[in-house]
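Here the complex is missing one protein chain, while the rest keep their positions.
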Amino acid sequence: MTEMVSLEALVASIAPGQSVAIPVDRAGVSMAATAAMIEAGLTGLHLVCVPISGLQADLLIGAGVAAVVETSAVSLGEAGGAPRFSAAVRAGSITLRDATCPAIHAGLLAGQKGVPFMPIAGIIGSDLLQVRPDWKVIDSPVGEPGKVVVVPAITPDVALFHAPEADRFGNVRIGRYRELATMAYAAKRTLVTVERIVERDLMATEDSAAGVLPGLYVDAIAVAENGAWPLPLWDEYETDGAELSRYAAMARTDEGFRVYLSTFLSRSKQVA
Amino acid sequence: MTEMVSLEALVASIAPGQSVAIPVDRAGVSMAATAAMIEAGLTGLHLVCVPISGLQADLLIGAGVAAVVETSAVSLGEAGGAPRFSAAVRAGSITLRDATCPAIHAGLLAGQKGVPFMPIAGIIGSDLLQVRPDWKVIDSPVGEPGKVVVVPAITPDVALFHAPEADRFGNVRIGRYRELATMAYAAKRTLVTVERIVERDLMATEDSAAGVLPGLYVDAIAVAENGAWPLPLWDEYETDGAELSRYAAMARTDEGFRVYLSTFLSRSKQVA
Amino acid sequence: MQDDRARKELLITIIAGLLDGIRHVAVGASSPIPAAGAMLLRARNDQQGKPPIKISILGSSRHNFFTNGGVELFDCAAQGRVDAFFLGGGQIDGAGNINLVGTGDYPRMDVRWPGSFGSAYLYHLIPRVILFREEHSPRVLVPKVDFVSAAAVTPEVKRRGGPHALLTNLALFDFDRNSGGFRLRSVHPGYTAEDVRDRTGFDYELPQIVPPTPAPDRATVELIRGRILDELAECYPEFARSLAAAA
Partner (left out) sequence: MQDDRARKELLITIIAGLLDGIRHVAVGASSPIPAAGAMLLRARNDQQGKPPIKISILGSSRHNFFTNGGVELFDCAAQGRVDAFFLGGGQIDGAGNINLVGTGDYPRMDVRWPGSFGSAYLYHLIPRVILFREEHSPRVLVPKVDFVSAAAVTPEVKRRGGPHALLTNLALFDFDRNSGGFRLRSVHPGYTAEDVRDRTGFDYELPQIVPPTPAPDRATVELIRGRILDELAECYPEFARSLAAAA
């Protein structure tokens, strides 16, 4: 059963050291929960970026919340590279699990299917196979002889994202962003922030149900208006490009990052 | 690019001996195309039932269109067993590829992902492994040691189904019946019959797009009103239970089946 | 002998008991008695303030918590999100194996049934699989099935799922995964342990005293004839009518 909770309670249910799956910038990033996690002083998190991340990962790395980062990239997109990520890599202060986008999707799919691994096309020849000893190259057990890469299942402790709306039954509108469903299927627990709770049943018709993650997979929901800001939320608001550029500039130094963070946290508090 | 064609042209593009993926009764069965395939005198088809079938497979078997049947079950549901299927099994006139529902989904998923095989939970201990030598039991290459079943990719020549509507761009509304998308992803060609063509763009909004199979995967569409009859079509019409019972009774004998078939084909012609 | 309504109400009541403690049960679109049992448990939990249970009725649009197509039940079971399920079988043997394929030699069998459906998979993954087959006869309950659609016990592989109980018109058996066999728990009113022995083709463990299956109490009967009948009418109108008409 889905619980309706406060943002603080939502975040308080994440324990230090847990693995947390987070979506790509345009697919509904819970920046509200990101601020709350930093406020709560969480540490040691293992981020699973599905399949890449930007501001969210960079903030969590810079604030010392993330200890392990499993990702296909961390980038601020048009605002440039991710400064705290790059700095942490150089400093060796995070453990890297470099990946390639479809391998993260494949690992989550294995989690969704309850199988230990998933085969995946391509990848052979990439140095990712050197730095990811948990990925194996096997001889295909069926069909024409040939090498195939297999990646282990990813079963995050928590899937965390932001969506436009949920209903009272815990059903969450995800539209075409089906990776959010994959994250939830694979994760042990799913935490969602939303712009609003609606009174109608999102599963009521075949058409509205098609873009819904059923409440069956959703453990807790907190309302957080503008909760993806400064990242975008489909059908709701665009990226705040000026804010992202401000971040990109300030986060070049650790000091600048601290100043940005303090403003970001106090602004998040005012909104919440 | 999706072509808009007549029902006859749609069916004429299926060649004898091809493999054709068809959905479960409630998920949009093209009975209109089934009648047209029988009329056209197609033979030697390899049916891939996703993951089971009923009236459609029984008709295609009885009419000599299907030579190979890959399925987890053939049943008329509340109307009872599938008489032509059972008779063909006893007579040895079809080649059986018995399966279990999630293995057919897994095989199609491998097709969707372009990998030669897909691991799947369970199955071990089942005699299906004896009768499906193409399914293998392997030692998991990752994680804890353990046996895992792997099934080969299914890449049908054709995916064939019926849906409520399509737009002029070839986008087809499939609602929550996402197995229809999986079939189309895995198949080389996808043929769809619909109740109607709509003027609006089904991909226009995030919400309407969520329940849509993009035209990118759809090769040809034919309009066939009431095209799933006597099977149901979601949001459109229910099963014609009386017709199914009539079929179940008549198809007990080959002679009764012939009489039913002749009525069914002439009725289908009138509708089309 | 009991009348048909009493028989159905008894089976519904037993199923509610077998499901006690679960959070999510899936039932087939043509399984009204299992669905009614699940609805009875849900109604009881409501009355007693216990945690609610989810009932997924496969193939129903209204009682469908799924949005990812036909594969979602299977994925959901693999994720450990389905606690109970029902399987039948043209044959069920003493080791708990079930056969949904047919009798005789494969592939040109003497009698061919529809096929294995999802059994080969779900039997491994759902902790509480209830074998439910109304007919209790030696042709159904056989020493060894002709075709193993789904195996009950497979020591060669880790699994969380398997048979929990076997329920027929005559009796209720528990399944012991360690011994790999059934043990008679109770015999339904109107039958004796000897009836069960005579009509069961496989060996099973027999307690010294075989109790009768308790009949539903007055409150349960009222719940079935009230709320449950209303709920059933939505999904299983034919069955609801037959149950009401039997009165």
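All chains are identified by letter, namely A, B and C, in their written order; residue positions are counted from 1 within each chain.
Keep in mind that, in the parts below, contacts are C-beta pairs under 8 Å (C-beta built on N, C-alpha and C of every residue); 3 or more make two chains touch, one makes a residue touch a chain.
Computed from a predicted structure; not experimentally measured.
Trainee: Indicate each shown chain that the hidden chain touches within the full complex.
Mentor: A, B
Trainee: Among the options A:131, A:242 or A:259, which residue touches the chain absent from this view?
Mentor: A:131
Trainee: Tell me which of A:21, A:42 or A:82 is the one touching the absent chain.
Mentor: Residue touching the absent chain, from the options given: A:82.
Trainee: Which residue among B:203, B:249 or B:265 touches the omitted chain?
Mentor: Only one of B:203, B:249 or B:265 touches the chain omitted from view, namely B:203.
Trainee: Any idea which of A:101, A:138, A:198 or A:265 touches the chain not displayed?
Mentor: Here the residue in touch with the unshown chain is A:101.
Trainee: Out of B:72, B:112 or B:239, which residue would touch the omitted chain in the full complex?
Mentor: Residue touching the absent chain, from the options given: B:112.
Trainee: With the missing chain put back, one of A:2, A:71 or A:171 would touch it. Which one?
Mentor: A:71
Trainee: If the hidden chain were put back, which residues of chain A would touch it?
Mentor: These residues touch the chain not displayed: 24, 26-27, 50-52, 71-75, 77-78, 81-82, 85-86, 89-92, 96, 98-103, 105, 109, 120-128, 131, 144, 146-147, 176-182, 234.
Trainee: Identify the residues of chain B touching the omitted chain, counting contacts across the whole complex.
Mentor: Missing-chain contacts on chain B: residues 1, 111-115, 181, 185-186, 203, 206, 209-210, 212-217.
Basically, only the chains that are shown with their structure count from here on.
Trainee: Taking the mean of the CA coordinates per chain, how far is chain B from chain C in Å?
Mentor: Result: the chain centres lie 29 Å from each other.
Trainee: Approximately how many whole Å separate the CA-defined centres of chain A and chain B?
Mentor: 36
Trainee: In whole angstrom, how far does the Cα centroid of chain A sit from the Cα centroid of chain C?
Mentor: That gives a centre separation of 40 Å.
Trainee: Using the touch rule from the top of the page, what residues of chain C touch 2 or more other chains?
Mentor: 61, 64, 66-68, 78, 125
Trainee: Tell me, which residues of chain B touch at least two other chains?
Mentor: Residues 120-121, 144, 146, 176, 234 of chain B each touch two or more of the other chains.
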